[in-house]
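Every protein chain but one is kept in place in this view of the complex.
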Amino acid sequence: MSAVLQPAGAGNRRRIWRNAGAILGVGIVGFITFVAIFAPWLAPYDPFTIDLGRRVIPPMWMEGGSPLNLLGTDQLGRDYLSRLIYGARVSMIIGVATVITSGIIGTFLGVMGGFYGGRVDDAVMFAITARLSIPVVLVALAVAGLLGTSFTLVILVLGLLLWDRFAVVARSTTMQIRNLDYVAAARCAGCSPMIVLLKEVLPNIATHLAVVATLEMALAILLEAALSFLGLGVPPPLPSWGLMISEAKEYMFFSPWIIMIPGIALFVLVLGVNLLGDALRDMLGTDLSR
Amino acid sequence: MSALLEIDDLRVTFGGTAAVRGISLTVEKGETHCLVGESGCGKSVTSLAVMGLLAKGGKREAARLSFAGEDIRDYDEKRMSRLRGDRMAMIFQEPMTSLNPAYTVGSQMTEVLRRHRGTPRAQAVDRAVELLTRVGITAPGLRLGQFPHQLSGGLRQRVMIAMALMCDPELLIADEPTTALDVTVQAQILRLLAELQKDLGLGILLITHDLGIVARVADRVSVMYAGKVVESAPTAELFRAPRHPYTRGLLSCVPVPGKVKRDEPLGSIPGVVPRIPPGFIGCAFRDRCGFAEAACAADIPRRNVGPAHEALCILPEGARA
Partner (left out) sequence: MLHFLRRRLTVAILVALTVLTLSFMLTRLSGDLAISIAGPNASQEDIELIRRAYGLDRPLWVQYFDWLWRALQGDFGDSYFFKTRVARLIMERMPITMTLGLCGLFIALCVALPLGILAAVKENTWVDRSVLMVALIGQAMPSFWLGLILMVVLGLNLGWLPISGTGSWEHYVMPSIVLSFSAIPSLMRLTRSGMIEALASDYIRTARAKGLSRLSILVKHGFRNAAIPVVAIAAVQLGFMLGGSIVIETVFALHGVGYLAWESISKNDFPVVQAVVLVLALIYIGLTLLSDLLNAVLDPRLRSA
């Protein structure tokens, strides 16, 4: 006799909207990952080849453009499209590598603090508070300035600075799980704490950490772009999108497209990563990372 | 003379689900009318619908909905908000969360008077003190300056009642006012409500699931099931001669000292409250009723079965359980 009815209207609209965001996010990130991986096959030219005779040529659809360089050339005559494609590699590698580094550090600290509590937790909380008091951009710039710029250095510095949210989320989820019955049961059964951690805790905090990972990846990409823009990130002639914007700024008043192209690429990538993160968070249903 | 509150064929739907499927009741001045039912039967929704406080997505229709002779069916939010808190007031189940934690008790009480009567602050404070004393709160001056989290549950509910009375309303709707409180506090609050009714001539619509409360304070009772009133009668009459099988089932679940035999199982009603799909016809109780017959699947007429006593059942008188 009873029949369960679906609420019509608002609920469905929300679902469609959320799905659109998720699809867009996955699509963007997937596409750029694809471009990054297959760069050598996709790029029409070598991104480092200088051709001083063909400098600052506008994209093909603009006046003065040429079909030889679909997106034009930069101030040293290098093909913009090729640099853009290889720039995807820079952003993606730095994004992923930073997240892995900071993720490992942060998760380790957070789980330790959440699991053992007491003095260990006090130390972890202190470390997090101290880290939150450090102005990230400034310190990253200072280190790069002092030790010289390099690709690996950027990853290291950002990885060593961006672990705080991982730690916070790992810690709070671990604390919640620690008190659950099945963890207690595992410990009673004589399992060593390490095994309990690996088998019970980690799988359960994985999705929360994934949400944090997307947020931190977006942040890492933006930070690297800012550092490279200021000349203290990825060193030239590597095609970092931030660096490309910086190199292009002297021409921007006359040829605005020259800063628009890498800027839009950055914007779209970060947007995609954020959409992905939102989609993950919606799937999860909770919001611990804010 | 018209009743204080008259409801005729009230229907409330949320999206596709019908929460209230046509209920009628009246509350007279100076009378306590209890609306009884299990959780999910639509009694709280009824009270919210009367006050115009339905959540987003709730639609209300009625053949008649009048307060003190005024037809309030088409009142917009602005007109309703002028009635609410002034001539009709409501108190809720959870005193813990029903008060704003950021403001003092005093400011939350005085704002009602200032909103509806434009009373200056000093006078509003005096009135608040008077009412806090009336509801049995000692040191009212102190309480006015306190925040809700500093008061116990029983105190908070008294404050809610005092707050509801600030503008001297004619109708008080109380939605399970004692459910969240300790048993001893329950008794105090009920006694308080009864006294206030006597002194102020309040009409009270009391929503509850507890038959004990009904027995104690109600003048009239309406029993609700799956969105409809299945029986209504003066209290004594209902307890003396319940006609609807659901009412009988409810009453048999309540152990009465002296009447219940030892070592005999308490009564219970088999089955669960069903979800009613749209376009449903007939008695919603028929799947759980020991007397159900084929005719129960058709529209059931409201029958008069005693003095001021109506039931929504085709069972003839004298049928035994």
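Think of it as A and B in the order they're written, each chain with its own count starting at 1.
Following the convention adopted for this analysis, contacts are C-beta pairs under 8 Å (C-beta built on N, C-alpha and C of every residue); 3 or more make two chains touch, one makes a residue touch a chain.
If you're wondering where the values come from, they're calculated on a predicted model, not measured in any experiment.
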item: Visible contact partners (per top-of-document touch definition) of the missing chain; value: A, B
item: Candidate in contact with the missing chain, chosen from A:L70, A:L202, A:L271 or A:L284; value: A:L271
item: Residue among A:L76, A:L156, A:A226 or A:L284 that touches the chain left out of view; value: A:A226
item: Touching the absent chain when the full complex is considered, from B:E38, B:E111 or B:D168; value: B:E111
item: Touching the absent chain when the full complex is considered, from B:D86, B:E170 or B:E231; value: B:D86
item: Residues of subunit B (touch criterion as defined above) contacting the omitted chain; value: 51, 53, 77, 80-86, 89-90, 92, 94, 97-103, 111-112, 115-116, 147, 149-150, 160, 163
item: Contacts of subunit A with the absent chain, listed as residue ranges; value: 10, 13-14, 17, 126, 129-130, 132-139, 141-143, 145-147, 218, 222, 225-226, 229-232, 242, 245, 249, 252-253, 256, 259-260, 263, 266-268, 270-271, 274-275, 278, 290
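We adopt the following convention: only the chains that are shown with their structure count from here on.
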item: Between subunit B and subunit A, distance of the C-alpha-averaged centres to the nearest whole Å; value: 55
